[in-house]
Each structure stands twice: as structure tokens, then as C-alpha cells.
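Removed from the display is one protein chain of the complex; every other protein chain stays in position.
For clarity, chains are labelled A, B, C, D and E in written order, and residue numbers in each chain start from 1.
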Amino acid sequence: MMKICRRETFNAAHRLFKPEWSDTKNLEVFGKCSYPNYHGHNYVVEVWIEGSINPETGFVMDLKILKEIIHKEILNRFDHRNLNLDCPEFKGIIPTTENLSVVIWNLLRIKINPEFNLEVVISETEKNKSSYSGNDE
Amino acid sequence: MMKICRRETFNAAHRLFKPEWSDTKNLEVFGKCSYPNYHGHNYVVEVWIEGSINPETGFVMDLKILKEIIHKEILNRFDHRNLNLDCPEFKGIIPTTENLSVVIWNLLRIKINPEFNLEVVISETEKNKSSYSGNDE
Amino acid sequence: MMKICRRETFNAAHRLFKPEWSDTKNLEVFGKCSYPNYHGHNYVVEVWIEGSINPETGFVMDLKILKEIIHKEILNRFDHRNLNLDCPEFKGIIPTTENLSVVIWNLLRIKINPEFNLEVVISETEKNKSSYSGNDE
Amino acid sequence: MMKICRRETFNAAHRLFKPEWSDTKNLEVFGKCSYPNYHGHNYVVEVWIEGSINPETGFVMDLKILKEIIHKEILNRFDHRNLNLDCPEFKGIIPTTENLSVVIWNLLRIKINPEFNLEVVISETEKNKSSYSGNDE
Amino acid sequence: MMKICRRETFNAAHRLFKPEWSDTKNLEVFGKCSYPNYHGHNYVVEVWIEGSINPETGFVMDLKILKEIIHKEILNRFDHRNLNLDCPEFKGIIPTTENLSVVIWNLLRIKINPEFNLEVVISETEKNKSSYSGNDE
Partner (left out) sequence: MMKICRRETFNAAHRLFKPEWSDTKNLEVFGKCSYPNYHGHNYVVEVWIEGSINPETGFVMDLKILKEIIHKEILNRFDHRNLNLDCPEFKGIIPTTENLSVVIWNLLRIKINPEFNLEVVISETEKNKSSYSGNDE
């Protein structure tokens, strides 16, 4: 029942848009978020790791190492990028907040000790957030 | 294990006061919060919805629609109001942070898809919060 | 060109209302802020003092003492109070953010070393602020 | 020496890029900010108005009206837009934080009572800000 | 499914250091956090209490009393102290964020009604947090 959290940020462009749909339907469903030339956000990522404390170090996991994993796996991929155009992780996936937290969770899950539970919380704006904890719990 | 959150704010007056009790007992139990002419807060409401992602839209639920529900059901009722005097929802109910989160949860529960779990988090001040998730989980 | 700042908070009820005007005119000018039964805010007060550093202590002014002055002069008067009904400082004064910063500035000015400049910044909500620095500068 | 402030937010895409320069030089000067497919930000705009209090209303200027001006002049133009592609205001102007605050200041200046001083503060990220007060002061 | 939260802060010095290890190994494992002359943090403590609402008061637990318990048990012990040198609670325990939340949880657990669940969330910096909920749940 011990959890730790590391917070990082990145800035990216995106739009919500389904190529199978007409522009009118996209605008109807996604509103301003579907505008063709993209908009963007300062995304905040909180990564929560649940596990037990290593009595040798007093750490569940070294937060410096967690920081490095987030930088290597997430910020290097998405920071200052266009999620729709630059990021193959979103091929066929609409970059909603929800899908972004799933994509980030999947990228981190394989880098984090499988004994630990993992939760990813994304703030897209001051008002909109999502949280994903996987299906394996 | 997917959750989304919408954050909204409203400003209201209230006092903590039990009409069955004497003024002295009210002051003893509720302290400054019982002062007769009311005080007030900038309430922050975070509404968390837990459900699965609709593969058509990439949304658990459209956050624009959640925003509209919160405005219609909560802000229209309580913003710039006196919870004790203006709001029949608090008839016989002391407007503590705890009761406020229950009242808001009940108002939202009937407007939100019953397949989704619902949690309401209220910040009354920078230091005091409450969270209610219902009895049905 | 050295300034220090102390931040404190208080919670109060108020309404914007001019007794000389009809209810209709009050509603026209002040909107929701004129509702008869009051609403309220978590007010944030930032008090900035400009002066030179005392070489004995390294302080412009001891922030503990500034804290005590703010508690005694401002929080004791306004915290958990109704600015319109309970506070003679607002007799004949509409408790707008602007007037609140003037009232607080006047109350503090006489307690602060006259060699120091004084600025009072009030946040009424996350979105609305005022700042007053007096007429004597 | 009285100022009021209204805070609003919008989300936009942009890139820092000078068409007269080669891609290599753009990358050299602007780094990741020059990436071709844009990135984006949650921009925070704080508009400060300096003037004297109208004794009739207790307002320097009604913050509801200031809010409406910011929505009409700024958010309608830039929210969910690509500053480089969608906004003629940035034709020939690199959308740096600095230039953004000048553009916004110019758009607001003509809508605000000329007796009032105006300052526009932009937060591009949690770490980068700019502030512009015009040349006329 | 009702929780309340009280937020308090304290400022303390600490270093991460294991006396059984050489300085080199300490530096290897704990990095800058092992520097010999200590560094420090503005710790934020959020105490979450889960229980049911007392229908007499509308409180799970009076937040004023929770505040007093946190001041007496936690801030009196740790505020403006050196966790390694001044605090017997950390004898033989490395003052990591994780261990700090366990120590604080243990100190509070015996003061809080055993019918209530307890969670302690510590923010060491804006980027690093831990949360502990005990073993008894």
C-alpha cells in the first residue's frame, strides 16, 4: 500500500479527427478539437508506482531512474511533436486524453518492474484529466 | 481501469449550524463556521468518471458533455448562492464539505450513464477537501 | 529595490449592491454578484513591502511580524465574516475586489514602517485579482 | 495606483520558424521549437488594467466586461488554432511568447478605455512567461 | 466511500545516507541527495481519512481537530528540524519520501479513530510524491 509518483511535462500538438468520417461529422463530434491545422497542450504526466519499500535503500524505486525512463520513453517521443503526424504510436488511434494515457501506460509498463502496479495520470488542461491503471489489476 | 476528470468552480456562501442546537452549542461544535451572517468559499469540484473507452470516439465520455452537465446541474444551482438560504437541496442538511460532495454526487449520479462509476471531489479551501464515491460500488 | 511578500488567506461572504439603486439596476450592473443572500470567496491576500535590508538581521522586515500584523488587522476582522453585514469598514463602500484592496491597504499602512512602500494584492477567485499601492508613491 | 486582473486560457499550436532561413539555421536557433509539424501550449493570459476606481460602482472596470473583451478579441481568434497557419495576426511575425504578448496587447489596447494602462502577461509553459505594457507609458 | 483531507506543510533538512556504506557507494546510490551537509524541502502532507458521516454534525471528523492532531504529532516534531540529526523517529531509517510517509502514517494512526482508514500523501518537491495507506486494509 505504498505508492510513489513522478511528475513530468511535455508540449505537443494534436487534433481529434477520424479519417473515416466527413469533416462535418468530425466537427459535430469533436468540436473545436477537430480543427484541421491542429492545436496543442502542455501535457502533465504523473506516473504512480505501487510496490513495497526496498529496505536496503528506503525506495520503492529510485525516482531518478523513474525520471530517466519517462524522459527516454515518453518525452523523447512526444515532446514538441505532433501526435497525429509525427508519432506512429497513434497510427489509427485518436489522440484523446484517454488514449494518450493508455499509450503512455503501455510504453512504460514494459520498462517497469512487473511486480509493481502502474497508474498514469494525464492533465491535458487545467480542467481535463484522465487516469489509466491497465487491465491487469 | 480508465477514469476521466472535469474540474469546475463555483462561489457560494454558507454557515455550519444546527437549528436544534443553541447558539452556544453551535459555536462550540462548528467554531467560526457557525457565525450567523455566513461566510463563503471558492468551491472546486472535480468529477471523476470511471468506464471503458468507446472505440468509436476514443472517449469514455465527451468532456464537453460532462462540462455541460456540471454547469446545468451544479453551477446553475449553487453558483453565487447561499447554500443555507437559497438551496432546497440543503433543507435539513448541514452544508459541510462532506454533505456538499454527497449532494453533488446524488445530483450527478442520475445524469451519468449508470455503467460508469462516479467520484466527486470538493475543495472547500486550499487545505480542506472531501471525496464521495457513493454506496453502490 | 528590495521587496518581500507574505501571503495569507481568509474566507468571507459578500454581495455587490448599492442601496440607492433598485434591485433591477443592481442586478443589471452587478449581475450574479448582487444576489440578495450573499455568496463568498476564499480571498488570498499578498502583502508586498518595499524597503532596504537591515544589515543586522538580513531582513527588510521580519516576515513573522508581518504575518502577525496581517492576522491581527485583517484576518481577525474579515475571516469567516460577511463583509456587508459584519464589517464597519465597508459601511457605505461596495465590497468589490478593488475596494477590498484599498480597505486592507489602509488598515495595514498605519501599522507598517512609513519608510516602506506597501502593495496589497487580492485574489478573489482564480481569475479575478486587484492590486493597490496607495496614492503616496 | 489601482490595478485589476483577469486571467483566461487558450490552447493553440505553433512553431518558431523563419521562412528566410534554412531548416538547419531554424533548428540551430529555435531548437525543438522549430520542428516542422508544430507543437502546442496551454497559454495563460493575464490582463492587468490600471486606472482609478469609479465611485459609482467600486470598479476600475467591470471584470465581466473585461472577460467578454478577452473572449471576443483573443480566445475567438486563437483558441484551438494554429498560430502560424490560421492567424493572419502572425503573418510575418514569429509566434514567440514575446510577440504573442505584443499581438494580444495591440488587439486589446483599442478595446480598452485609453485612460487605463494595460499590461498583458502570457504564460507559455509553467516555466516561460512574457509581459508587455506597450510603448506609451 | 466518503473521504476527507487536510493539507499542512513543514520545512525540514535531510540527507539520504546509509552509515554502513562508504561515501562512494552512498553517492552512487543516492546521488546529490547524499551530500554530507544536508539539503531540505518544503514538505506538503495531505492526510486523508475515510469513514462515514456522523449525522449529528455532518462531519466524518472535524477538520479543525484533524489539523490540531497533525500540528501536534507531525509539525511539532519535524518542522524546522533536521530529520537525520534531530528526529529519533528516523533512527536507523533513511528519510526517503517513502519512509517519511510511513513514519507519519504510524504517528497519526494511533491518534485517529480506528474505524477510519488513513492515507498519508507526501510531496517532497513539485515532482516527487509518495502515498502510504498502511498494511491493515
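The definition used in the following text is that a contact is a pair of C-beta atoms (placed from the backbone, for glycine too) under 8 Å apart; a residue touches a chain by one contact, two chains touch by 3 or more.
The shown structure was predicted, so the numbers you read here are calculated from the model rather than taken from an experiment.
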Result, missing-chain neighbours among shown chains, is C, D, E
Of E:Thr57, E:Asn82 or E:Asn106, the one touching the omitted chain in the full complex:
E:Asn82
Across the whole complex, list the residues on chain C that are touched by the chain not included here.
1-8, 48, 53, 56-60, 62-64, 67
Chain E, residues in touch with the chain not shown (by the definition above):
9, 11-14, 32-33, 35, 37-42, 79-82, 85-86, 125-126
Against the chain that's been left off, what residues of chain D make contact? List them.
16, 29-31, 93-99, 101-102, 126-135, 137
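The rule is simple: only the chains that are shown with their structure count from here on.
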What's the chain with its C-alpha centre farthest out from chain B?
D
The pair out of A-D and C-D sharing more C-beta contacts is A-D
Interchain centroid distance [CA atoms averaged], chain C/chain D, Å
28
Please tell me the distance, in whole Å, between the geometric centres of chain D and chain E computed from their C-alpha atoms.
42
List, in ascending order, every residue of chain D touching at least 2 other chains.
none
Which chain pairs here would you call touching?
A-B, A-D, A-E, B-C, B-E, C-D
